[in-house]
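Here the complex is missing one protein chain, while the rest keep their positions.
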(Lines give C-alpha, C1' and ligand atoms only; values in the text may rest on other atoms or scores of the structure.)
Protein backbone atom coordinates (compact mmCIF):
# COMPACT_ATOMS: atom_id res chain seq x y z
CA UNK A 1 0.00 0.00 0.00
CA UNK A 2 1.50 3.32 -1.11
CA UNK A 3 1.10 5.98 1.58
CA UNK A 4 3.30 8.80 0.29
CA UNK A 5 4.33 10.26 -3.05
CA UNK A 6 7.14 8.12 -4.44
CA UNK A 7 9.76 9.10 -7.04
CA UNK A 8 10.25 6.87 -10.07
CA UNK A 9 13.70 6.86 -11.67
CA UNK A 10 14.05 3.90 -14.04
CA UNK A 11 17.56 2.56 -14.64
CA UNK A 12 17.36 3.16 -18.38
CA UNK A 13 16.84 6.92 -17.99
CA UNK A 14 19.36 9.63 -17.28
CA UNK A 15 19.19 10.38 -13.55
CA UNK A 16 18.90 14.04 -12.58
CA UNK A 17 19.75 15.51 -9.19
CA UNK A 18 17.15 18.22 -9.84
CA UNK A 19 14.00 16.24 -10.63
CA UNK A 20 12.42 12.79 -10.65
CA UNK A 21 11.31 11.22 -13.93
CA UNK A 22 7.93 10.40 -12.44
CA UNK A 23 6.06 10.45 -9.13
CA UNK A 24 3.40 8.12 -7.78
CA UNK A 25 0.54 9.61 -5.78
CA UNK A 26 -1.14 7.40 -3.18
CA UNK A 27 -4.92 6.97 -3.24
CA UNK A 28 -6.74 9.86 -1.62
CA UNK A 29 -7.33 13.58 -2.15
CA UNK A 30 -5.14 15.71 -4.39
CA UNK A 31 -4.67 19.43 -4.62
CA UNK A 32 -4.30 21.14 -7.99
CA UNK A 33 -2.50 24.48 -7.67
CA UNK A 34 -3.36 26.87 -10.48
CA UNK A 35 -0.59 28.74 -12.29
CA UNK A 36 1.23 31.08 -9.89
CA UNK A 37 3.08 34.15 -11.08
CA UNK A 38 5.53 36.21 -9.05
CA UNK A 39 2.82 38.42 -7.54
CA UNK A 40 2.60 39.46 -3.91
CA UNK A 41 -0.44 39.53 -1.61
CA UNK A 42 -1.51 42.89 -3.04
CA UNK A 43 -1.51 41.51 -6.58
CA UNK A 44 1.66 43.36 -7.63
CA UNK A 45 4.07 41.63 -9.98
CA UNK A 46 7.62 41.63 -8.56
CA UNK A 47 10.57 42.84 -10.59
CA UNK A 48 13.02 40.48 -12.25
CA UNK A 49 13.30 36.74 -12.81
CA UNK A 50 14.85 35.88 -9.44
CA UNK A 51 12.24 37.68 -7.37
CA UNK A 52 9.36 36.43 -9.53
CA UNK A 53 10.56 32.82 -9.36
CA UNK A 54 10.93 32.86 -5.59
CA UNK A 55 7.54 34.54 -5.12
CA UNK A 56 5.75 32.18 -7.52
CA UNK A 57 7.10 29.21 -5.58
CA UNK A 58 6.18 30.82 -2.24
CA UNK A 59 2.64 31.19 -3.60
CA UNK A 60 2.59 27.50 -4.54
CA UNK A 61 3.81 26.64 -1.03
CA UNK A 62 1.07 28.80 0.51
CA UNK A 63 -1.65 27.03 -1.47
CA UNK A 64 -0.22 23.62 -0.61
CA UNK A 65 -0.08 24.50 3.10
CA UNK A 66 -3.65 25.80 3.08
CA UNK A 67 -4.75 22.49 1.52
CA UNK A 68 -3.02 20.38 4.16
CA UNK A 69 -0.28 19.37 1.75
CA UNK A 70 3.31 20.58 1.28
CA UNK A 71 6.30 20.47 -1.06
CA UNK A 72 7.25 16.94 0.03
CA UNK A 73 3.87 15.74 -1.31
CA UNK A 74 4.13 17.31 -4.78
CA UNK A 75 3.76 14.93 -7.72
CA UNK A 76 4.56 17.36 -10.52
CA UNK A 77 5.55 20.95 -11.06
CA UNK A 78 4.91 22.51 -14.44
CA UNK A 79 7.18 25.50 -14.92
CA UNK A 80 6.55 27.98 -17.72
CA UNK A 81 9.38 30.37 -18.42
CA UNK A 82 9.28 33.31 -20.77
CA UNK A 83 11.31 32.36 -23.86
CA UNK A 84 13.77 35.18 -23.17
CA UNK A 85 14.81 34.02 -19.71
CA UNK A 86 17.64 31.64 -18.86
CA UNK A 87 16.32 28.36 -17.39
CA UNK A 88 19.50 27.94 -15.31
CA UNK A 89 18.97 31.33 -13.70
CA UNK A 90 15.39 30.40 -12.81
CA UNK A 91 16.55 27.07 -11.42
CA UNK A 92 19.16 28.80 -9.25
CA UNK A 93 16.52 31.18 -7.91
CA UNK A 94 14.23 28.26 -7.07
CA UNK A 95 16.81 26.43 -4.97
CA UNK A 96 16.43 28.76 -2.00
CA UNK A 97 12.71 28.06 -1.62
CA UNK A 98 12.17 24.60 -3.12
CA UNK A 99 14.41 21.86 -1.70
CA UNK A 100 12.43 18.83 -2.93
CA UNK A 101 12.91 16.64 -5.99
CA UNK A 102 9.72 15.96 -7.93
CA UNK A 103 8.61 15.34 -11.53
CA UNK A 104 8.75 18.50 -13.63
CA UNK A 105 7.96 19.82 -17.06
CA UNK A 106 9.78 23.00 -18.08
CA UNK A 107 8.59 24.93 -21.13
CA UNK A 108 9.59 28.12 -22.91
CA UNK A 109 6.14 29.70 -22.74
CA UNK A 110 5.12 33.22 -21.80
CA UNK A 111 2.44 33.48 -19.10
CA UNK A 112 -0.63 35.34 -20.34
CA UNK A 113 -0.17 38.10 -17.75
CA UNK A 114 1.89 40.95 -19.24
CA UNK A 115 5.33 41.20 -17.64
CA UNK A 116 5.17 37.80 -15.95
CA UNK A 117 8.37 35.84 -16.66
CA UNK A 118 7.46 32.65 -14.82
CA UNK A 119 4.30 30.68 -14.02
CA UNK A 120 4.35 27.55 -11.87
CA UNK A 121 1.54 25.08 -11.32
CA UNK A 122 1.55 21.96 -9.17
CA UNK A 123 -0.37 18.84 -8.31
CA UNK A 124 0.16 17.24 -4.93
CA UNK A 125 -1.13 14.53 -2.65
CA UNK A 126 -2.85 15.46 0.60
CA UNK A 127 -1.73 13.02 3.28
CA UNK A 128 -4.15 11.63 5.80
CA UNK A 129 -3.78 13.17 9.22
CA UNK A 130 -1.53 10.88 11.23
CA UNK A 131 -0.43 8.84 8.20
CA UNK B 1 -13.73 13.51 4.88
CA UNK B 2 -13.71 15.63 1.72
CA UNK B 3 -16.63 14.79 -0.56
CA UNK B 4 -16.52 17.57 -3.14
CA UNK B 5 -13.90 19.68 -4.89
CA UNK B 6 -12.94 22.51 -2.54
CA UNK B 7 -11.36 25.84 -3.45
CA UNK B 8 -8.19 26.93 -1.63
CA UNK B 9 -7.59 30.66 -1.32
CA UNK B 10 -4.87 31.35 1.27
CA UNK B 11 -4.98 34.71 3.06
CA UNK B 12 -1.50 35.68 1.88
CA UNK B 13 -2.44 35.47 -1.81
CA UNK B 14 -4.29 37.97 -3.94
CA UNK B 15 -7.91 36.85 -4.13
CA UNK B 16 -9.44 36.71 -7.60
CA UNK B 17 -13.15 36.70 -8.41
CA UNK B 18 -12.35 34.73 -11.57
CA UNK B 19 -10.41 31.74 -10.28
CA UNK B 20 -9.34 29.86 -7.16
CA UNK B 21 -5.63 29.55 -6.30
CA UNK B 22 -6.01 25.81 -5.83
CA UNK B 23 -8.65 23.10 -5.69
CA UNK B 24 -8.80 19.91 -3.65
CA UNK B 25 -10.20 16.79 -5.28
CA UNK B 26 -11.80 14.19 -3.02
CA UNK B 27 -10.67 10.55 -3.23
CA UNK B 28 -12.27 8.68 -6.11
CA UNK B 29 -12.31 8.70 -9.90
CA UNK B 30 -11.17 11.68 -11.95
CA UNK B 31 -11.78 12.64 -15.54
CA UNK B 32 -9.01 14.15 -17.65
CA UNK B 33 -10.41 16.15 -20.57
CA UNK B 34 -7.96 16.43 -23.46
CA UNK B 35 -7.34 19.79 -25.10
CA UNK B 36 -10.52 21.10 -26.72
CA UNK B 37 -10.48 23.55 -29.61
CA UNK B 38 -13.43 25.52 -30.91
CA UNK B 39 -14.56 22.78 -33.27
CA UNK B 40 -18.11 21.63 -33.79
CA UNK B 41 -19.51 18.10 -34.02
CA UNK B 42 -18.50 17.88 -37.69
CA UNK B 43 -14.90 18.73 -36.86
CA UNK B 44 -15.09 22.26 -38.29
CA UNK B 45 -13.17 25.04 -36.56
CA UNK B 46 -15.45 28.00 -35.77
CA UNK B 47 -14.54 31.52 -36.77
CA UNK B 48 -13.17 34.06 -34.32
CA UNK B 49 -12.01 34.06 -30.71
CA UNK B 50 -15.45 34.46 -29.12
CA UNK B 51 -17.06 31.59 -31.00
CA UNK B 52 -14.01 29.34 -30.56
CA UNK B 53 -13.82 30.01 -26.81
CA UNK B 54 -17.49 29.27 -26.25
CA UNK B 55 -17.35 26.12 -28.36
CA UNK B 56 -14.16 24.83 -26.71
CA UNK B 57 -15.81 25.23 -23.30
CA UNK B 58 -19.01 23.58 -24.54
CA UNK B 59 -16.88 20.64 -25.68
CA UNK B 60 -15.28 20.43 -22.22
CA UNK B 61 -18.77 20.48 -20.67
CA UNK B 62 -19.90 17.67 -23.00
CA UNK B 63 -16.97 15.46 -22.01
CA UNK B 64 -17.53 16.17 -18.31
CA UNK B 65 -21.24 15.35 -18.60
CA UNK B 66 -20.53 12.10 -20.45
CA UNK B 67 -18.14 11.13 -17.64
CA UNK B 68 -20.70 11.76 -14.91
CA UNK B 69 -18.96 14.95 -13.82
CA UNK B 70 -19.68 18.64 -14.49
CA UNK B 71 -18.22 22.13 -14.24
CA UNK B 72 -18.85 22.32 -10.49
CA UNK B 73 -16.47 19.36 -10.06
CA UNK B 74 -13.55 20.78 -12.06
CA UNK B 75 -10.23 21.01 -10.22
CA UNK B 76 -8.27 22.86 -12.88
CA UNK B 77 -8.66 24.38 -16.30
CA UNK B 78 -5.58 24.93 -18.43
CA UNK B 79 -6.28 27.56 -21.04
CA UNK B 80 -3.94 28.04 -23.98
CA UNK B 81 -4.47 31.22 -25.97
CA UNK B 82 -2.78 32.14 -29.19
CA UNK B 83 -0.21 34.86 -28.38
CA UNK B 84 -2.04 37.31 -30.65
CA UNK B 85 -5.37 37.17 -28.83
CA UNK B 86 -6.48 39.34 -25.92
CA UNK B 87 -6.91 37.28 -22.71
CA UNK B 88 -9.62 39.66 -21.48
CA UNK B 89 -11.64 39.08 -24.64
CA UNK B 90 -11.37 35.31 -24.18
CA UNK B 91 -12.37 35.63 -20.54
CA UNK B 92 -15.42 37.70 -21.47
CA UNK B 93 -16.44 35.07 -24.03
CA UNK B 94 -16.09 32.32 -21.43
CA UNK B 95 -18.41 33.95 -18.90
CA UNK B 96 -21.55 33.00 -20.82
CA UNK B 97 -20.81 29.27 -20.69
CA UNK B 98 -18.59 28.81 -17.62
CA UNK B 99 -20.02 30.19 -14.37
CA UNK B 100 -17.78 28.32 -11.91
CA UNK B 101 -14.60 29.42 -10.15
CA UNK B 102 -11.78 26.86 -10.28
CA UNK B 103 -7.99 26.77 -10.40
CA UNK B 104 -6.61 27.87 -13.76
CA UNK B 105 -3.39 28.26 -15.70
CA UNK B 106 -3.51 30.65 -18.65
CA UNK B 107 -0.70 30.62 -21.18
CA UNK B 108 0.14 32.45 -24.39
CA UNK B 109 0.59 29.31 -26.48
CA UNK B 110 -0.69 28.48 -29.94
CA UNK B 111 -2.58 25.17 -30.23
CA UNK B 112 -0.94 22.84 -32.73
CA UNK B 113 -4.04 22.85 -34.96
CA UNK B 114 -3.71 25.56 -37.63
CA UNK B 115 -6.19 28.38 -37.08
CA UNK B 116 -7.09 27.37 -33.54
CA UNK B 117 -6.92 30.38 -31.21
CA UNK B 118 -7.81 28.62 -27.98
CA UNK B 119 -7.37 25.17 -26.45
CA UNK B 120 -8.82 24.23 -23.06
CA UNK B 121 -8.14 21.11 -21.03
CA UNK B 122 -9.60 20.14 -17.67
CA UNK B 123 -9.32 17.71 -14.81
CA UNK B 124 -12.35 17.05 -12.65
CA UNK B 125 -13.65 14.86 -9.90
CA UNK B 126 -16.45 12.39 -10.60
CA UNK B 127 -18.83 12.40 -7.64
CA UNK B 128 -20.29 9.20 -6.31
CA UNK B 129 -23.91 8.74 -7.26
CA UNK B 130 -25.99 10.03 -4.39
CA UNK B 131 -23.04 11.73 -2.65
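Labels A and B are assigned to the chains in the order they are written; within every chain, residues are numbered from 1.
We take it that a contact is a pair of C-beta atoms (placed from the backbone, for glycine too) under 8 Å apart; a residue touches a chain by one contact, two chains touch by 3 or more.
Everything numeric in this text was worked out from a predicted model, so none of it was measured.
Contact with the chain that does not appear here is found for just one residue of A:31, A:46, A:64 or A:104, A:104.
As for the chain not pictured, it touches chain B at residues 27-36, 39-43, 59, 62-67, 78, 80, 109-113, 119, 121, 126. Mapped onto chain A, the interface with the missing chain covers residues 2, 8-10, 12-14, 19-27, 75-76, 78-79, 81, 83, 87, 102-109, 123.
The definition used in the following text is that only the chains that are shown with their structure count from here on.
The centroid of the Cα atoms in chain A and the matching centroid in chain B are 21 Å apart.
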